[in-house]
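Up next, subunit A:
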Amino acid sequence: MIWELELALYALLLVAAVLALWTRDLIAAVVALTVYNFMAATLMALMGAVDVALTEIALGAGVTGVLFIGGVSLMNRRSVD
Partner candidate 1 sequence: MTGESVSSPLPFVAVLVPLAAAAAAPVLGRWPNAREAASIAAALATFGFVAALLPGASDGKAATVSLLELSPGIEVALRADAAGMLFALLASFLWVLAAVYSIGYMRGLEERKQTRFYAAFALSVGAALGVAFAANLLTFVLFYELLTLFTYPLVVHRETPEAVRAGRKYLAYTLTGGLALIGATAWLAMLGVDASFQAGGFLGEQRWWTDGQLWALFFLLAGGVGVKAAVMPLHSWLPAAMVAPTPVSALLHAVAVVKAGVFGMVRVLIFVFGADLLRDMGAWQVIAAASGATLILASFLALRHDNLKRRLAYSTISHLSYIVLGVALLGPLALTGALLHMVGHGVTKITLFFCAGAIHVRTHRDQVSGMAGIGRQMPVTMGAFALAALSMAGIPPFILFTSKWYLGWGAAEVGQQAFLIVYMASGVLSAAYLFPIVIRAFAARSPDFPPFGEADARMVAPIAVVALLGLAWGIAPDLPFGFFELASSVAADAFPSSAPAAEAAP
Partner candidate 2 sequence: MRLFALALALGTAALFIAASVDLPDRGDPDAPASNYVAPYYVEHVEEDIGIENVVSAVLADYRSYDTLGETVVIFTAGLAALLALARRERHE
Partner candidate 3 sequence: MEQLPILIPLPLLAASLVVPLAGLWAPRAVFPISVAAVALSAAMSALALAEVVAGGEALRYTLGGWAPPIGIEYVVDHVAAFVTAVITGVALLVVVAARRAAAREAAGRRGLFYALVLLLLAGLTGMVVTGDLFNVFVFMEISSLAAYALVFRGGRAGMLAAYRYLILGTVGGSFYLLGVAFLYFTTGTLNMTDMARLLGEAEPNISVAAGAAFIFAGLGMKMALVPLHLWLPDAYTFAPSSVNSLIAPIMTKVGAYVMVRMFISVFPEGYLADEVPVSQALIALGLAGSVYGAYAAMGQRDLRRMLAYSSVSQLGLLAVGIGIATPLGLAAALLHVMNHALMKGALFLTAMSMRMGAGVSDVRMLAGLGRRMPATSAVFAVGAVAMVGIPPTAGFFSKWYLSIAAIDEGLWFVLAVVLASSLLSAVYLFRVIERLYLAPAPAIAGGADDAPNAAAPAQDAPARESPLDVTLPMALLALATIVLGVLNVVVMERVLEPGL
């Protein structure tokens, strides 16, 4: 695999992580977190870890995202920082 592509994916990962912490809209933050986990899963798949990638998408991105959305919808959407 071309390592430059991988590097680009890592950069996206980093951007998503920073975004998730930076935005004050919690729903947006959760979306960013889901993107982050999804990117991570993609990277894992690229590195040959198919099972882990599937689990990461299902649990890390899927379940976590749903839990977060569910949780946040019960609370304030705005965050202090």
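The candidates came about this way: all candidates are chains of the complex that A comes from, given by their letters.
General observations
Keep this in mind: a contact is a pair of C-beta atoms (placed from the backbone, for glycine too) under 8 Å apart; a residue touches a chain by one contact, two chains touch by 3 or more; residues count from 1.
All values reported here derive from a predicted model rather than from experimental measurement.
Screening 1, 2 or 3 for touch with subunit A: in this complex the touching candidate is 2. In the complex of the two chains, the subunit A residues touching candidate 2 come out as 3, 51-52.
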